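Below is one structure, written out as structure tokens; the observations come after it.
With one protein chain withheld, the remaining protein chains of the complex are depicted in position.
Let's turn to subunit A:
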């Protein structure tokens, strides 16, 4: 575990190497990236195994001294970190491998791998950070990495826009995180997690301040994890290459928000209000995104909204004091969602479209991809025996046990929607008659199916590390030695599991009737509630609302200031200079009145300052 700091350095090395030699290596760049992330994975597994038996390890060194303030850097290996390290490095390794096939023939192949390396480095660094400041630093770096990856297909105008949107939307959240971090520092005098928790525990921070800082930090998590109302960047980010979506939008960056809340859990747990906020935002996001998912026709967008929705579940779990449940779902989701994205990529690779209306009957043609996609779909729908079933069940129990009955039922309904739209997606893509235009459909190469098979296996078995039947190893281990994190497993009534199973199967059955058997018309709902449908299909018009408010407001302010600078001041001056000019008729181009403007502004400024000084200073009376 002493060498855990090496883990992020391998991908960084890959980034630097590919930056320098990428052009010469061409597609061989893939091997550099794959081997180096494999090294990260091996080390991560060693660290995880070490942590399973050993104790938490922390190493720090002085970094920066400002006056009396001493800031440190270092790394820490606790249960959560160790688990995250393996998840991130594993998914990253698989995505690296997969991309070799997916990106084959792309002109900027080495660049893609370089960016992947940068991103993986930032994410692993984030996970290892033992203090808030370092977390923030990597948090921003993750943002930069995703900016580059989402905008990778830069000749698509929409990709460029999406990259910028993702960066700026998450940045709005980051401001919250930054302010929260500084406030905490101000209150506790430290950025270190343990010291912050210690002083919160000792009651040195006032209740209001705990709530305020927790909510500010949560705003950061809301931005990164695409929670309502800052979720709009995530679906747009699907403009990036599909492996990127699997890496960033399933297992790593979006999970960083959940990870942050989990890391800061003792702070959140100290404030009732903060916990309810997290739970409510989570539940609302879960159901809200699920309803949008019902109407989308782009294969990746459906998955994007399902990601938003599933992240909402994780937040709900954390907010309902189900620490173990939230982290557990984070893990299972990372596997099955990465699988779904990679499988979707494989479908897109085969049929060259993302519109599910144009797909159909691919079951026989994609003999590897189709069953793997089915496994992912079953897992996310919460069908018994698959991983998603166990983790979602834990979340529902946590919500129920915490007494949030409304949120519990929202989550149950969202589970029904999830099962429905995921199988809608599955049936529309794989069942029915094959389209005539899809003749040359081939299964993807081994480099792509291989990683999918690994994830497929994990999507099934990863649930068994924490089940009510065979023991809750993961949950118990996660909270071991830290009472602030609550219980590893919460006992809940048995009927919850049955309800979860029933809604999931009901959703699947309805999807089957509508999209496979077609005994219920697809337009049954749309024709009955056209307004509602149009609201949902337009994603509740959130983007439009942002467009009309924030974007225009910024533009308006900027125009306004320019107006003042250019016209108002200029106009005043022109009145004066107009006379002068009229007299002298100096046609000299340089004397176009502008220099006078500048001088006048300075004078006006001075005059205003002096005036205020005279009025407020009280010196006139003295």
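Everything below uses one rule, namely that a residue touches a chain if its C-beta (ideal position, glycine included) is under 8 Å from a C-beta of that chain, and two chains touch if they have at least 3 such contacts; residues count from 1.
One rule holds in what follows: contacts and distances are computed from a predicted model.
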item: Options "Cell division protein FtsX", "Sigma-70 family RNA polymerase sigma factor", "NADH-quinone oxidoreductase subunit N" or "Acetyl-coenzyme A carboxylase carboxyl transferase subunit beta": UniProt name of the undisplayed chain; value: "NADH-quinone oxidoreductase subunit N"
item: Chain not shown: contacting residue from A:137, A:198, A:294 or A:348; value: A:137
item: Of A:182, A:348, A:413 or A:453, the residue in touch with the unshown chain; value: A:182
item: Residue, one of A:163, A:270, A:425 or A:497, that touches the chain absent here; value: A:163
item: Interface with the unshown chain - residue positions in subunit A; value: 19, 22-23, 62-67, 69, 111, 136-141, 144, 147-148, 151, 154-155, 159-160, 163-164, 167-168, 171-172, 175, 178-179, 182, 185-186, 554, 557-558, 561-562, 565, 589-590, 594-595, 597-599, 601-606, 609-610, 612-613, 617, 619-620, 622
